[in-house]
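All protein chains but one are shown in place.
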Amino acid sequence: MHVKKHNRQLTLSERREDFVKVGFLKSLLVHPEAGITIAVVILLIVFSVASPSFLTAYNIFNVARNVASYAFIAIAQALVIVGGGMNLSVGAIGGLAVVTTGYFIDVQGFSPAIAVIIALLVGLAAGAFNGVIITKIGINSFVATLATLFVFTGIVYGITKGYPYINIPKSFTIIGRKGIWGLPYLFWLMVVALGFIFYLFNFRRFGRWLLATGGSKEATRVSGVNVDRIILLSHVLSGLFAAIAGVLWVSRMGSAQPATGQDWLIISFAIAIIGGTALSGGSISALGLLMGSVIIVLIRNGLILLGVNIYFEQTYLGLIILLAVTVDRIRAFYYQRAGI
Amino acid sequence: MKKLSILLLTVVLTTVFVWVGFAAGQKNPAEYKIAWFAPIPHPYFDAVKKGIEAWEKDTGIEVKKVIGQEWTQKNENENVEALAALGYKAFSIYPADPTAANGLYEELVEHGIYVVNFGAKTTEPTPASFYVGTDIRQAALDAAEKLCELLGYRGNILNVLEIIEDVNTIVRDKAIKEVVAKYPDVHIIGEVADIKSVEEGMEKIQNALAAQIEEIDGVICTGFTITVAATIILSEFHETQEKYIRFVGIDDDPSVLKAIREGLIDTTVAQNPWGTGYISVEVCKRLLDGWTPKPDGYSVYAGHVFVTKRNIDTYFDELVNLTMDIGEGLENKNMNPPKE
Partner (left out) sequence: MRENNYTLEMKNIHKSFGGIHALIDVSLELRHGEILGLVGDNAAGKSTLMKILTGAYQANRGRIFFEGREVHITNPRVSRQVGIEMVYQDFELCPNLNVPANLFLGREITGNFFKALKNRQMENKAVEILGRLKIDIKNSKIKANRLSGGQQQALAIGKAVSFNPKVVIMDEPTASLAVMEIEKVIDLILRFKEQGISIILVTHRLDDIFKVSDRIFVLKHGRRVDVKETSQTNKDEIIKLMF
């Protein structure tokens, strides 16, 4: 990349013009979410045309709800990936929250609101536990959260012996099953959560510092940021979001199934990565997380709607994900070449 | 004189007792070294264990009951080998991996130890002496038959299968198709498969419903996880939609029973884990007593019953009766008594 020498000081507006001149299409390239968003739009068109069932109210509700469920899980993972770590225990924390909610409602007879608060606190505590092990004892996040994955899962089974809690009041399923303006409450909650993520990483010191930590831990440390505290906090938040996801699953299921969360891990990584959260840390995008969730849900939904042979389903899923990622590579390629 | 007669009497009685005991192959309860192993804590294994506890009470023989730490063959090997080293002579085992478990069994049998599969079969040929558990094919045939009956022998079925790598899934799938083929007005119009968690099951079943919401009249599930998932989706569906979809599932998870009780779904096939436990250790005892397997007696089927709103409080008694019948039939169907 060659930068021309300017002798005179450019004014700010001139700088902005420079930027605008590059053109709208090309500036689209700057955004890592652009590739995946284009892929989502293509899929939406294909499925709408190919299946009359795709745009039915029931299916839209269904898709929107699944997107929301995934997005929370992906947020929980992305929050630590962005700081250069990972959380293998997202699903286990989710399971812990599910069981906590069920236990306090069913066995202890607490009101759902209080049970939910306790479950969220448990999620916070579990995340804090991860964070403390990682920052204070200095074990890397892979090993630390692998260990706590077992610890938390063990607690879930120890408490439940594998049995679900089924006496959950009907009123508790409203959030998970009902909606407003044609879309499920879960979807609106997700919009709020993604808005929070956007705000956090664009307008809060904490978000900025977490991004910085993911970019260069050393540079951030010498800039006077208490990096350990930032990482610890990111795990606390990750635990909180995993717990929120768990509580919302209880609300969807109408019961607290102890096995909830066991298959979250791969999905959480897949969505975060597809959505532009670099595995090496240092980037996150609320829109990307949304699009990552949408694409996975759309593919699974579309394949069934189109009646694809069930035995090849995984193959199609894999191929379409590759396609989405390829679109993004093409974007990145042009971005490099455009030199903006 | 008195002393002598008492002595004589004692000698005679003891002789008679020992002889009778020997003839019947009876041992002192403490001499039976029987162990039971299940891979992880799970409601199914819990129910099996209860059957064993009932057998212990009935016979006065103690069974060593061990539950593993994770569902892997390696973990199972470690646990069972440790038990063998402690001198246990007959094992009732759930094979963690249907093929790899044979390796473990071979070693046990080489050391003169008996092995009985409970709950799942190992791939044949196998060193195991018996299989005690559900007749997978028969259960699927009965379930399909039941659904056809519920549909009045007219309608479209969604066939939900669990893990496609599992040979049992194929057996179930074939059985269902065999039954449906008998009725010209019943069709399978949708299939979903490869489901490993409740969350995934919910998503896929709902996608399939959305795809053919007008057409689907009945749903059949032949696995635990998918039954729980379908129960959630159908309960919600029946609470919000006009249409009533017929349903036959498998296993009696509390959440499934609750939905049956509330009239939200039709029925589920209750397997007989209690009887599986009870019979499997009875078989172990008889093997230690010198009973030998009959040529075609390998499979001891524990039976199953349909749970509906009507018998939901009494179906367990039906299973207990079934178990006692099977116990009495062992000599006829499965085992020959020891030769003198």
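Chains: A and B, in written order; residue numbering restarts at 1 for each.
Just so we're on the same page, a contact is a pair of C-beta atoms (placed from the backbone, for glycine too) under 8 Å apart; a residue touches a chain by one contact, two chains touch by 3 or more.
Model, not experiment: these values are computed from the prediction.
Q: Using the contact definition given at the top, list the shown chains touched by the missing chain.
A: A
Q: Consider the whole complex, including the chain that is not shown, and state which of A:161, A:204 or A:329 touches that chain.
A: Hidden-chain contact among the options goes to A:204.
Q: Under the stated touch rule, tell me which residues of subunit A contact the chain that is not displayed.
A: Considering the whole complex, subunit A reaches the absent chain at 1, 3-6, 9-10, 12, 15, 18-19, 202-205, 208-209, 211-212, 214-216, 218-226, 282-283, 340.
Here, only the chains that are shown with their structure count from here on.
Q: Could you give the separation in Å between the centres of subunit A and subunit B, each centre being the mean of its C-alpha atoms?
A: It comes to 40 Å between the two C-alpha centres.
Q: Taking the complex as given, what residues does subunit A use to touch subunit B?
A: So the residues of subunit A touching subunit B come out as 51, 53, 56, 58-59, 62, 66, 69, 157, 161-164, 166, 173, 177, 249, 252-255, 257, 259-260, 262-264, 297, 300-301, 304-305, 307, 310-311, 313-314.
Q: Can you name the residues of subunit B that touch subunit A in the complex?
A: Touching subunit A from subunit B are residues 40-43, 45-46, 161, 164, 190-194, 196-200, 202-204, 206-213, 225, 228, 232, 235-236, 239-240, 253-255, 258.
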